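Here you go, one structure.
All protein chains but one are shown at their positions in the complex.
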Amino acid sequence: MMPIPSTLVFVTGGARSGKSRFAEERARQLGGEQVTYLATAQAFDTEMEERIGRHRADRPAPWPTVEEPLEVARVLPTLQTPVVLLDCLSLWVSNALLRGDSEAEILQATADLLGAQRQRGGTLITVTNEVGLGIVPDNALARLYRDVLGRVNQAAAAASDEAYLLVSGLPLRLK
Amino acid sequence: MMPIPSTLVFVTGGARSGKSRFAEERARQLGGEQVTYLATAQAFDTEMEERIGRHRADRPAPWPTVEEPLEVARVLPTLQTPVVLLDCLSLWVSNALLRGDSEAEILQATADLLGAQRQRGGTLITVTNEVGLGIVPDNALARLYRDVLGRVNQAAAAASDEAYLLVSGLPLRLK
Partner (left out) sequence: MMPIPSTLVFVTGGARSGKSRFAEERARQLGGEQVTYLATAQAFDTEMEERIGRHRADRPAPWPTVEEPLEVARVLPTLQTPVVLLDCLSLWVSNALLRGDSEAEILQATADLLGAQRQRGGTLITVTNEVGLGIVPDNALARLYRDVLGRVNQAAAAASDEAYLLVSGLPLRLK
């Protein structure tokens, strides 16, 4: 679609590490007001609603927002701004597992997403979570989630042009 | 109070990552024997007592120790050594949540602490924990704790002059 080359920026970190803020600053640097915010969050309860509301309030006003919990690869090519900020891969994986997608399906969907971005061109900034640095979780779904998300993160990071780990709000350059 | 400028050193990492030892070495480099150890640990059970005892045994003998679980911003300006080693912010946040302080109160107390240090001058070395890199915890208090601590860590890291992430005893420079 666009004649400009595809650039992928990968931003990871723990909970409350400043990932979203850093990704928004990078989006503003690269796209100014020409940024679409692609949100994957779904509210299942009031705590989640409150978290989403807080994120929404923090977002710069002029950016259009598209909310898409699952079909990100299908929606991405329809977005017209040079820069898209996808927040976040970790909720996208969680949404897919909750509707019953298998690990193989989610890894295929990740490849489709990365392919859609290469075709679209422009810049995609992806936010994700690191969840594998604690004790092995007791429950099997949590173990499956950290395995699948770990593989999705590796695929996205491998395809990225820039990658950052956020720690206490400060970026460590990975790539 | 002191005419020397304020310096803030931020040291974070996981459990048993060598944070306290690294912070103590940095304190010794910057202050020699002119260091006050400001401890926030409170023993609620024998495991905690044993952990505190172990930390105490590791501490260099000549440093005076002040134990203050909560009112750190009030105590800090009364300390007379050029260097203060605050170990740790994570227990301080835990103590505040356990007595019922709200997130807003704790963030205000963090701003007060950072302000008190700027006023005091000299060097403050703060140790803290990263707790947000595992699976989302099941219980709501743990989720609140990692949210609040994450914000406190971001505020302290943003105000710092030096920041380090310890991994397996080795420092990664963040800033």
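A and B are the chain letters, set down in written order, and residue numbers restart from 1 in every chain.
Operating definition for what follows: a contact is a pair of C-beta atoms (placed from the backbone, for glycine too) under 8 Å apart; a residue touches a chain by one contact, two chains touch by 3 or more.
Nothing here was measured: the structure is a model prediction, and the numbers come from that model.
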Among B:Pro69, B:Pro82, B:Gly121 or B:Pro137, the residue in touch with the chain that has been omitted: B:Pro137
Touch criterion as defined above, residue of A:Pro69, A:Gly121 or A:Gly150 at the omitted chain: A:Gly150
Touching residue (missing chain; options A:Thr12, A:Asn95, A:Thr110 or A:Thr123): A:Thr12
Footprint left on subunit B by the chain that the document does not show: 13-18, 47, 130-135, 137, 142, 145-146, 167-170, 172
Where the unshown chain meets subunit A, residue by residue: 10, 12, 14, 128, 130-136, 140, 143, 146-147, 149-151, 153-154, 156-158, 163, 165, 172, 174-175
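Methods note: only the chains that are shown with their structure count from here on.
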Inter-chain centre distance, subunit A versus subunit B - centres from mean C-alpha coordinates, in Å: 32
